[in-house]
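Of the protein chains in this complex, all but one are displayed in their positions.
Chain naming follows the written order as A, B and C, and within any one chain the residues start at number 1.
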Amino acid sequence: MVRVAVLAASGYIGGELLRLLLQHPQAEISVATSRKYAGEYVFKVHPNLRGITDLKFSALDASKLTDSVDVVFAALPHGESVKVVPQLADAGLKVIDLSADFRLSDKGQYPAWYAYEHPRADLLEKFVFSVPEINRDQVKGARLVSSPGCMAITTILALAPLLKEKSLGIDRDHIVVDAKIGSSGAGGKPSLSTHYSERYNVVRPYKPAGHRHSAEIEQVLAAMAGEKVKVSMSAHAVNMVRGILSTSHLFTSNPVKPIDIWKAYRSMYSDSFFIRLVRDKQGPFRLPDPKLVIGSNFCDVGFEIEERTGRIVTLSATDNLIKGAAGNAVQSMNLMLGLDEKTGLAMAPLHPV
Amino acid sequence: MVRVAVLAASGYIGGELLRLLLQHPQAEISVATSRKYAGEYVFKVHPNLRGITDLKFSALDASKLTDSVDVVFAALPHGESVKVVPQLADAGLKVIDLSADFRLSDKGQYPAWYAYEHPRADLLEKFVFSVPEINRDQVKGARLVSSPGCMAITTILALAPLLKEKSLGIDRDHIVVDAKIGSSGAGGKPSLSTHYSERYNVVRPYKPAGHRHSAEIEQVLAAMAGEKVKVSMSAHAVNMVRGILSTSHLFTSNPVKPIDIWKAYRSMYSDSFFIRLVRDKQGPFRLPDPKLVIGSNFCDVGFEIEERTGRIVTLSATDNLIKGAAGNAVQSMNLMLGLDEKTGLAMAPLHPV
Amino acid sequence: MVRVAVLAASGYIGGELLRLLLQHPQAEISVATSRKYAGEYVFKVHPNLRGITDLKFSALDASKLTDSVDVVFAALPHGESVKVVPQLADAGLKVIDLSADFRLSDKGQYPAWYAYEHPRADLLEKFVFSVPEINRDQVKGARLVSSPGCMAITTILALAPLLKEKSLGIDRDHIVVDAKIGSSGAGGKPSLSTHYSERYNVVRPYKPAGHRHSAEIEQVLAAMAGEKVKVSMSAHAVNMVRGILSTSHLFTSNPVKPIDIWKAYRSMYSDSFFIRLVRDKQGPFRLPDPKLVIGSNFCDVGFEIEERTGRIVTLSATDNLIKGAAGNAVQSMNLMLGLDEKTGLAMAPLHPV
Partner (left out) sequence: MVRVAVLAASGYIGGELLRLLLQHPQAEISVATSRKYAGEYVFKVHPNLRGITDLKFSALDASKLTDSVDVVFAALPHGESVKVVPQLADAGLKVIDLSADFRLSDKGQYPAWYAYEHPRADLLEKFVFSVPEINRDQVKGARLVSSPGCMAITTILALAPLLKEKSLGIDRDHIVVDAKIGSSGAGGKPSLSTHYSERYNVVRPYKPAGHRHSAEIEQVLAAMAGEKVKVSMSAHAVNMVRGILSTSHLFTSNPVKPIDIWKAYRSMYSDSFFIRLVRDKQGPFRLPDPKLVIGSNFCDVGFEIEERTGRIVTLSATDNLIKGAAGNAVQSMNLMLGLDEKTGLAMAPLHPV
């Protein structure tokens, strides 16, 4: 059994890590930290875990972790992780960081997107930005892994194969990403914005421009394309708790046929259990929809072509807390430990829900 | 009092017409037709009207209408309206048609978008496509009016002023419209797609390409721009009953400042009560959101600029059954009759709801 | 025009009072107070009123109100109202209080239910507890009025006629009231309980016993029955913003027929526009449902009889912010001013919503 620690385990991503790891056949949770809830039962904060675990939160003490655990999942906020994780990394632990603090390989991006100078830029190249469906082998060999933002990974999984396939002629200057996300992506802290009476029924364009996940997406897509890529992203909060739909609008210089896009997807994803290509002829389930992946680690990917405007529309859907965060992190751990990537993660979505 | 008829009054748009007209100080509903419910009380189908009206549905008999009413609202399905409305138009009645059958001025568009040859192309130029905030004077003088599709009008109101303002340099080939709509836009007929257990919690990309409202939008925007415009539209069903958010992504050749966009909007909408320009610095209400217009005839319009990608994002929100359909039709009637366009329509949205 | 003040106008009930009064043909809002938002535009807090009013919040200064307004609506919290309202009452203003501070006529009830000794018990008998459908004449003659709690009025309207009708033989010791309410009843203050991710999808029994509205209900029902009545009430938060369904379970000593119950209702409500008796044979609208009254001042009332268990089930539904609060208060004002009680309140519900 691998001994794991979950840092900042009282948040929604932390809670999902606990849930997944508690049902993981090879992992054992040794430590779950929370500044606010240290000393309290985990199930008081995560009521779903009542009856499942008697674990209690503890305060974070990085120096103690090095002896007591093998793998650390850090679900700390941006800017906090970078203060804690370097010590763990230096001590030789396996670390899977879920913040943005180690996602961007170019240190020059941090002041622009996150408003701080990165204090340990040397670590940036040591962290593998983990999207196993794209760079599985790299993840397998990694000790330090950074897991993408929820909208980033959902978008990347739809776009990477198409940017990689040069023959499609994707216009790299007019890539529009229009994302719709449930409330859990905003975390567990109450505010007027998240007050139920104000949040119910919304389609709220909370970040129409300048979304930070743009940087991660551009980083991966540029690597795929071998050239600079501009991503024009807008994010909307919609009326649900879990799930993301990322709708991407691409323009192509040449006419494109469905078979061309199928090929691009299949060539990259043929071995990837967690990608489901969804494009039926009819019915309410014919294209990706976050409703259809809730509770699972799947990312559903589909597309339409609009000849008249020279446009490809890709659709990708995840459960933002699973494939968008905790699930991808556990999948990464599986690979780092030499396990089947599906271990503990092969549950079907709930339907209907 | 003006005597009005509502054709196809048992649908959601028909019901909303009834509700608005019942509280209109100058209108009197003489006829409400329904093939399926002829003879039944209106409130059996529209339970909100219980205690408000004792009106009954009747079968549609076009020949009788000419004597008994002054104004006809036709909420018939596409392809049905064109079979009924010409007779009413020829008889000299005032007609406000809410179907697509008289929206496109170019008869050549009908086979492509609606799969039929228009049988009365002569009428197309007689119908005014009514967006009062854009062509109020034309509507005032009209006897025959066509009211836009709900997504079309919502999108048009955000985009028309920007396309008209040449100095903004909007790229007319890469206009992406990503719309999110509630269930009432799909009407009242049960199906697997609209079955609650399957429809709840969705972000369903039900029409990622080829949406028919593209044609109306392009028609108006081309008139504004004085040149051909391509609209790349995708439509999503989201988890709510009423409301549309239309997010449009525009690219500009030149850098654009907020003041430039404000000017374009204000110059077109300074006299338009039903347009609210919404762009606050902070808070959950800082940009348009359909939640904030429910129950009203408002269209909220706002925007953001992303310098990095040379993009303008416009946001526009309506209650799809009011400003997106019945409200715009009643507003059109008001103008046609020489009334204040706000008559019977000045109610505030409900909040919270 | 009557000059009115709304105290605590930044809350949801305050906002609804503003909305209703702004569209009231005989009222003019002179003052809207808010401690927190004094000096700010009303529409910054109530985004639905953007474009409708340029009113600003002001701090509450009771001494100034006596000269500047005719009617005061006090939407202050329990325990706060009692500190402010007596001064206004003593000064001769018309006051409509929406808190619990003047609802109970027996001062001895305040320590038990609200944990304070009432400082102005002399006022309790001067305030009329206003349910116009039950005591319209009293309200007409009143200068000081107390408007019931939202669950109280919804429940009372279903039960009062049945308790009054002695021949039904209602068992006064086993009256179970099981209420379901939307989030707006809990007000606008964020907390973990109202955090969207935690509040969405709930059926949360937030007050299974000891609900304070029990006291008001018992007070009215005892007056109807002429004897002591015990009300066993449980309150649940459900997944919606507006609306209450109150399900009451009554036991009778004798067999009861539908006609007996119809008679009891009709004899009390024949002149009451805002009561709709709803009991169809079939269909989704056959019994009261809060969905069907949203946006209106209606209270829908219906019932079923279960012979096997000797039970009557009554169902009553309101929009908790309208007939459950602000609408009933405005209706009370109408009566106090000698206006038609429907003035400004006759709008139909929205459907679907």
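We take it that a residue touches a chain if its C-beta (ideal position, glycine included) is under 8 Å from a C-beta of that chain, and two chains touch if they have at least 3 such contacts.
Note that the structure is a prediction, hence the values are computed from the model and not measured.
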In the complete assembly, which of C:P77, C:P111, C:P205 or C:P255 touches the absent chain?
C:P205
By the document's definition of touch, the residue of B:T53, B:T155 or B:S183 touching the omitted chain is B:S183
Which one touches the absent chain: C:K56, C:K126, C:K140 or C:H236?
C:H236
I'm checking contacts with the chain that's been left out. Which of A:K164, A:R199, A:R242 or A:R311 qualifies?
A:R242
Even though one chain is hidden, which residues of chain B still touch it in the full complex?
12, 183-184, 186, 188-192, 194-201, 240-241
In the complete complex, the non-displayed chain touches which residues of chain A?
12, 15, 19, 22-23, 44, 46-52, 183-184, 241-242, 273, 276, 278, 280, 283, 285, 292, 294-296, 298, 346-353
Mind pulling the chain C residues that touch the left-out chain?
174, 176, 178, 180, 192-193, 197-205, 208-210, 230-232, 234, 236, 238-240, 243, 245, 247, 249, 251, 283-284, 287-291, 294, 303-306, 308-309, 311, 313, 315, 317, 352-353
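The rule is short, and it goes like this: only the chains that are shown with their structure count from here on.
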Chain separated most widely from chain A, comparing mean CA positions
C
Rounded Å distance, chain B centre to chain C centre (Cα mean)
36
Distance-wise, how many Å sit between the C-alpha centres of chain A and chain C, to the nearest whole number?
47
In chain A, which residues are in touch with two or more of the other chains?
192, 197-201, 240
